[in-house]
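Can you keep this structure in mind? I'll have questions shortly.
The complex appears here minus one protein chain, its other protein chains still in place.
Moving on to subunit A:
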Amino acid sequence: MLELKNLVFEVPSGPDGDVKRIIDDLSLSIGDDRFTVITGPNGGGKSTLAKLIMGIETPTSGQILFDGQDITALPITERARLGIGYGFQQPARFKGMTVKKLLDIAAGRKLPMLACNEYLAKVGLCSASYLTREVDKSLSGGEVKRIEIATILARDPKLAIYDEPEAGIDLWSFDRLTETFRDIHAARDGRSIVIISHQERIIQLADEIVLLRNGQVVETGTPEELMPKLGFAARGLDDYGCPLSTPTELHLTEIPTTC
């Protein structure tokens, strides 16, 4: 159970000590076994919220509770050890570190080759040769991104946060990835998934959608409740005058799944 209470995050803006509020008095609860998708316009505070939960950013005020424990002041490492995981939108690259080594670090133990191959297969990397490759610039953006997601699968945290996992991934791999998220959720073994996404097919998997705009939770609900509204918003028909950015970002058109 993750509870965010009156969370505020401000950054300096301008020379006169002005501040810009990125997260604005946000409160939100995410229960165990829940699949939550956070969506909303660019600049709405989604990635910042994820970083506040992981401890990469520190809130200006407010409280973060994880399974009842106040983790607001805990460093990243401690939160990771408590069971929070974070898949970066733009993953780091490591010269000299093999994919196998990164997966081992993520799992906290030496993994058998077979297990590594399974994690890679789940993100659509179906060649065992990836294990000995280095996580450096020799890998493409989409490959690094999928390896990033595989590290979270290997870590198997109690609460996994994925920041736009679909970004930079081709349609074939995206298909496989969607299945993987569905499988994790179907297992319902006390783990929670939070995905920041604009992808209709990921949004449809959610138990709950959280619509974030200007650092505030505007609306929450099931896909049935919120999908029609999101669709209208994308077409510029809602009261906010297309606040949900452009339709290309929302990918609300049908995605071919036959390829």
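Note that in this section contacts are C-beta pairs under 8 Å (C-beta built on N, C-alpha and C of every residue); 3 or more make two chains touch, one makes a residue touch a chain; residues count from 1.
Definition applied: contacts and distances are computed from a predicted model.
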item: Chain not present in the shown complex, as UniProt names it (candidates "Chemotaxis protein CheW", "Error-prone DNA polymerase", "SufD family Fe-S cluster assembly protein" or "High-affinity branched-chain amino acid ABC transporter permease LivH"); value: "SufD family Fe-S cluster assembly protein"
item: Sole residue of A:F66, A:Y86 or A:Y162 that reaches the chain not shown, by the stated touch rule; value: A:Y86
item: Hidden partner chain, touching residue among A:I105, A:C126, A:L171 or A:A186; value: A:I105
item: Of A:G17, A:G96, A:P112 or A:G190, the one touching the omitted chain in the full complex; value: A:G96
item: Where the unshown chain meets subunit A, residue by residue; value: 54, 56, 75-77, 80-81, 85-86, 88, 90-98, 101, 105-106, 108, 151, 155
